[in-house]
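Of the protein chains in this complex, all but one are displayed in their positions.
Note that the chains are named A and B in the order they appear, and that numbering of residues resets to 1 at the start of each chain.
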Amino acid sequence: MLLHTIYLVAIVAEAMSGAIMGMRRDMDLFGICVVGTITALGGGTMRDILLGNYPLGWIAHPEYLLFTIGAAAVTALVARFLHHLRNVFLVVDGLGLVAFSVIGCDIARANGMSPGIVILAGMITGVFGGLLRDVLCNQIPLVLQREIYATVALFTGALYVGLLWFEVDPTIAPLAAIGAGFVFRLLAMCFHWKLPSFNGNGIRGFE
Amino acid sequence: MLLHTIYLVAIVAEAMSGAIMGMRRDMDLFGICVVGTITALGGGTMRDILLGNYPLGWIAHPEYLLFTIGAAAVTALVARFLHHLRNVFLVVDGLGLVAFSVIGCDIARANGMSPGIVILAGMITGVFGGLLRDVLCNQIPLVLQREIYATVALFTGALYVGLLWFEVDPTIAPLAAIGAGFVFRLLAMCFHWKLPSFNGNGIRGFE
Partner (left out) sequence: MLLHTIYLVAIVAEAMSGAIMGMRRDMDLFGICVVGTITALGGGTMRDILLGNYPLGWIAHPEYLLFTIGAAAVTALVARFLHHLRNVFLVVDGLGLVAFSVIGCDIARANGMSPGIVILAGMITGVFGGLLRDVLCNQIPLVLQREIYATVALFTGALYVGLLWFEVDPTIAPLAAIGAGFVFRLLAMCFHWKLPSFNGNGIRGFE
């Protein structure tokens, strides 16, 4: 129940993120709503297609589309006032990331997947919406370049799978994973934690 | 029967569109045929993957691939003469857009989808081929940026679903929806109708 509420808040935040990116690319209202919706629901859609888990979430629950389309359209209208909300957005986005991860893990577990695939399904749910947003907006996906973002999703999923493995109460395990993952994400933002990157400019001829 | 003929003409027009975009990107004959085929059949493929509707259309009917590959290859050969055909192309493309929408609605209905998803499936069939074309050609999808294009697909699908809801004869309903949608598209082109767009350049930090 709490998880479902967090999920709805999170898809609204993700739809806002997609809508803003679409506006920066001079998209019209249709494009803004499409990019917002794909940002919000694309991660779960990708996960379900990879797992063969049909029907997709937003086909079984078309009301999710109303949330994301509505959030994108409202964002377009009130965007000039949004810079006040930047910090709220970052917090909600971080909460969404970990909630998406736990939800993705649950769906993979319900499909009988092995632990590694469960954790991966959580990560895909958390980060592939933003990745698809960036592909549609013709830029290299941010999640592949900077900050501890996907790592938070992997950590959250691994912690969740670990807690269930040690038979922690299944009402407590998701909340504990979400809480710890969320704190990790906040710390990563505060301290600008990054994964190492590597300069490959000198290497030719491997494509 | 008529719908099927329109469909075949439409995939030829879409394959031409993809082939020309590929040629502008210095693609070779293989790339031109791939982009042409994905432009023509990508929308229906995306729809079927999202609905879980297997086998895909072009796997059940591989002859569609001959149409799209042939159209793309011929386009590459005769491209220098094509500027005379620009207006023909725009009309056939508009007809294809509305025909794709109605066909997409039919397939979603046959899969037992709810009305909102049926309309969405029609829109995806109509516009996602061009969207995939633009992603492969490394540009922001045009359909997200300009003109009443996707709106025509949504209008056509909504009208079609509405007509069936009011129990209009199922041989007349698709033709009426195609006719009205086609007129809408022609008017949108003549008068350069656009959806509103919104400037988001000043907004930072939401990705």
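Just so it is clear, a contact is a pair of C-beta atoms (placed from the backbone, for glycine too) under 8 Å apart; a residue touches a chain by one contact, two chains touch by 3 or more.
All figures in this text were calculated on a predicted structure; none of them were measured in a lab.
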* Please pick, from B:Val34, B:Ala71 or B:Ala188, the residue that touches the omitted chain in the full complex. => B:Val34
* **Full-complex contact with the absent chain, from B:Ala76, B:Ile103, B:Ile117 or B:Ile203** => B:Ala76
* To do: Using the touch definition up top, pick the residue from B:Met23, B:Ala40 or B:Ile203 that touches the left-out chain.
  => B:Met23
* Contacts of subunit B with the absent chain, listed as residue ranges -> 16-17, 20-32, 34-35, 45, 49, 54-56, 59, 62, 65, 76-77, 79-80, 82-83, 86, 89-90, 130, 133-138, 142
* To do: Would you write out the residues of subunit A that touch the absent chain, in ascending order?
  => 49-52, 113-114, 116-117, 120, 131, 135, 138-141, 143-146, 150-151, 194-207
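Definition applied: only the chains that are shown with their structure count from here on.
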* Structure fact -> Rounded to the nearest 5 degrees, the rotation mapping the CA atoms of subunit A onto those of subunit B is 120
